[in-house]
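Have a look at the structure below before the remarks.
Apart from one protein chain that is not included, each protein chain of the complex appears where it belongs.
Chain IDs A and B follow the sequence of writing; residue 1 opens each chain.
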Amino acid sequence: MRYAMIIDTLKCVGCSDCVVACQTENDVPIGYCRDWITETVNGAYPNLELELKSERCNHCDNAPCVRCCPTGASHIVDGGIVMVTHDECIGCGACIESCPYDARYQHPDGYVDKCTFCHHRLEKGQLPACVSVCPTKCMYFGDLDNPNSEVSQLLKNRKHKTLAPEAGTDPHVFYLI
Amino acid sequence: MTTSRRKFIKISAIGLGGVAATTSALSMFGANSYLDDLVKQNVSKKFKRTATYCEVCFWKCAGWAHTDEDGEIKKIIGNDDDPHCNGRLCPRGTGGVGMYNDEDRLKTPLIRTTVNGEETFRKASWEEALDLIASKFKGFKDTYGAESVALFKHGSPGSHLEHLFKAFGSDTIAEPAYAQCRGPRETGFGLTFGSWIGSPEPTDIRDTKCLVLIGSHIGENMHNSQVQEMSDAIDNGATIITVDPRLSTAASKSEHWLAIKPATDIALLLSWMNVIIEEGLYNKKYVEKYGLGFDQLEAHVKQFTPEWAYGITTIEPKEIRKTARIMAAAAPSVIIHPGRHVTWYGDDSQRGRAIAMLNGLLGSWGNRGGFYFKESLKVPEFPHPEYPEPKWGWKEIGKKYPYAEMGITTELVQATIPSENNEYPIKAWLVAGTNLVNTLPQREKTLEAIEAVEFMVVIDTMPMEITGYADVVLPECTYLERYDDIRSMTNRIPSIAVRVPVVEPKYDSKPAWWISKEIGERLGLHDYFNYNDFEEVIDWQLHELGTSLEEMKKIGVKTFDRKSGPLFLEEGQDHYFYTPSGKIEFYSQQLADKGFDPMPVYTAHPEPPQGFYRLNYGRSPMHTFSRTINNPNLNALKSENTLWVNPKVARMMSLKTNQEVWLKNQDDIISTFSIKVRVTERVRWDSIYMYHGFGHNNKELTRAFGKGISDTELISKIAMDPLMGGTGLRGNFVAILTENPHKNTEI
Partner (left out) sequence: MQEELFTSGRNIPHIDPFLQIWHWPISLYLFLGGLAAGILFFAALFYVLGKEKEYPAAVKFASIIPPIALSTGLLALVYDLTHKLYTWQLYTTFRIESPMSWGAWVLLIVTPLSFLWLFSFYAEIYPKTEEKLQLLKKFKFLATFEQFLKTNRLYIAYALIPLTLVLGVYTGILLSAFNARPLWNNAILGPLFLTSGLSTGAAAIILMAKTKQEKHLFGKIDLGLIIVELALIVHMIMGYYAGSQVQLEAMQLLVGGDFTLMFFGFVVLLGLIIPASLELIELIGFKVPVIVPAMLVIIGGLIFRFVMVEAGQLTRFLY
């Protein structure tokens, strides 16, 4: 089992529904977020390209945040999901410094928090909250180890990219372009 | 400066000790407990769900509000069976819980009073506030007639109050969703196809082969199922053509983005028709069978060649031809989208008509991938006596505009301002669910009317600008705390949805149905409100529809089979269009008879003078107008608007991203607040762009106050649509000020 998320930038409208849904699903305190939207504009009027995408922890295979964690609070669970055990986290911030995507934040309660791929929902057989609300249905989630899954098929058939591959983290959130 | 009688009061700012103390104590307490709750690990997942439909905009998506064991609303999720949302709410709907949690909400009835020469609000009991309103309304009825009491409304509270007003004898009713919004397209399509577009738009976007968006910025305009279907269309390989002077999100998803010069769309539409007719690309069978006046149209558009349009629109003739051919190739599975907020330049009904005619030429009306025949379920009215016949009402007030089919807000405003030849003097206002100050153009005029009106009641959930001018403020509870009408709107299939209170009303707030009933009872209109609880009304109606409240509480949404026939025309089928001729009217005799152009023509509109830029505005996908700016969840996503400025302009004026600037419009109106510059290629060099709804100036909106600029404030010039009274808003020009113009004045 290797979970992955795919976001189709050709369809994402940057509405931030995924951000609010994560907020309410995961009780992310106001002013913090586990996911966010970036907008990139290239070119000169009227020859322009606009890319909107929803970003979050990439659940990297080669996760520096896990490696640098002194307590083991950051760890990888089944399906390649990078998790943080709140009661083991001392809030040293090393993982935050180590993440090239700035995907983690210090929760006001002190521990470090970030996207969990909605692990608690997956356990119940539900899709991550962000994926389940996206009005453009541009987000996909599934198992890369299964060659017939929607995500495997999309990666096979569509042009895609990951963020900052040069950071060498082997991200598992993919963007269709 | 004249001192205004109806001085704007910042609620509780100078309130009586008691009011001030309770509100601030409550707001502090509210804020903290809200944050604390959010901070708690959401481990308990034993949620209860309650059926509701969303009130954050007017798409009214049905959803489930989830509450935890403590009765806290944790999240709101779309109802899978709802054709308006297909189980997915938009960001605003998902963030709707913030409407309930907002600790700045109105908390008690307030009555305007004078203490030591200072106007202020005092806290009042419902009893006192309602008695006051009823006695005032009676007084106006006795002196000037019930017609002199006007209702401005929008959204769900509207229908309850409309019922009260009609029972009371007033049809002096208007909402901004007409003359500031959809009105012109309804007229344009009505004149052509004999049918309104209505809401939701009956556009078969998911099955279309070609979607043409003219200024309609779906994706930023988050009307839910449209956004969903546009995405389906992308998946299905549909061609999207977007006409917009700005690189909208939709434009960025389009194969063809026509970066049109603002205010010239009619020229483009005429030249498209020219190409389609000249090249014989129109749907000949369809036009022959259903159309009327094609020959006149052919003759009319002959002159409007792409070369002609090029000079006006700056869109190259080959682009115009190419896109026309793409549409024709896709026809009849093509949608030239009617748009929604279409009050732009005053000739908007005619632009709406041009869009309708183009659709007519391509045969998309009544065809798959074009426009479907919508259907809704008629919800029977709860029994009540006939409404009395008012002597005059919105119709008479707007009679200058022969095609007005709803009240024109700005005409009601005008009728409130005393003048000698005012046939329909309005003396009192009840405003429910519309923030007129940030909604109507020509704010000065709105304020003049507010100053003149003798009595004004505002029913709102939030201390919005409009509440500050009221004599009585009534706090409505949010949609999550009340029953409302059964939602029955048009769609592919008829459906109904219910709104059931998820939690008890917070603070001392009440639902609009209760407020209407209580005022009604005090006005001796008991027979119109023959129930104790609105629940009874809904239950009765649901039984009439063959279901029950009990069932609806469990399912939230019920869909029904169509009764009006198939969604689309069958090959060669006869069809009656509700126009005078029963046909699609390319040439409109009724327009000609009334002295209007029977077919649209292009007229040039004013352009920005030297040093000025056209004020363009639109929707932020995470907000609804001014109503959500203070919503804690949505404010966190976008707390202020920015001023989009083309890099050329920025270079000329040495503007930097994030620099604070002020705006001054052609009438020397200066923005109250500053706005941060966003230097971006997404906007033309002759325009600036900003999201609508920001720049709140009521300090009670703690998150929203002073954040960004209100576009409304700068819209002092309007272009009236002579057909239906729409207020064209896009003809205002602004200069950018880099120095604080308020340096020496206090805001």
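Everything below uses one rule, namely that a residue touches a chain if its C-beta (ideal position, glycine included) is under 8 Å from a C-beta of that chain, and two chains touch if they have at least 3 such contacts.
All values derive from a computational prediction rather than experimental measurement.
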Contact partner of the left-out chain, one of B:K558, B:K638, B:K664 or B:K717: B:K638
Among A:C99, A:C115, A:V133 or A:V151, the residue in touch with the chain that has been omitted: A:C99
Among A:L52, A:C118 or A:L176, residue touching the chain not depicted: A:L52
For chain B, the residues touching the chain missing from this view: 622, 636-639, 647, 678-681
Chain A residues touching the omitted chain (full complex): 14, 16, 19, 31-33, 36-44, 52, 64, 67-73, 86-94, 96-102, 105-106, 109-111, 163-164, 166-168
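In this section, only the chains that are shown with their structure count from here on.
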Distance between the centres, which are taken as Cα means, of chain B and chain A, whole angstrom: 35
List of chain A residues in touch with chain B within their complex: 10-11, 13-17, 19-21, 23-31, 33, 41, 43-46, 48-52, 86, 107-109, 120, 132-138
Sites on chain B touched by chain A in the complex: 35, 37-42, 45, 74-78, 88-91, 94-95, 97, 219-220, 222, 224, 227-228, 230-232, 234-235, 247, 249-250, 252-253, 257, 259, 621-622, 632-634, 636-637, 646, 680-685
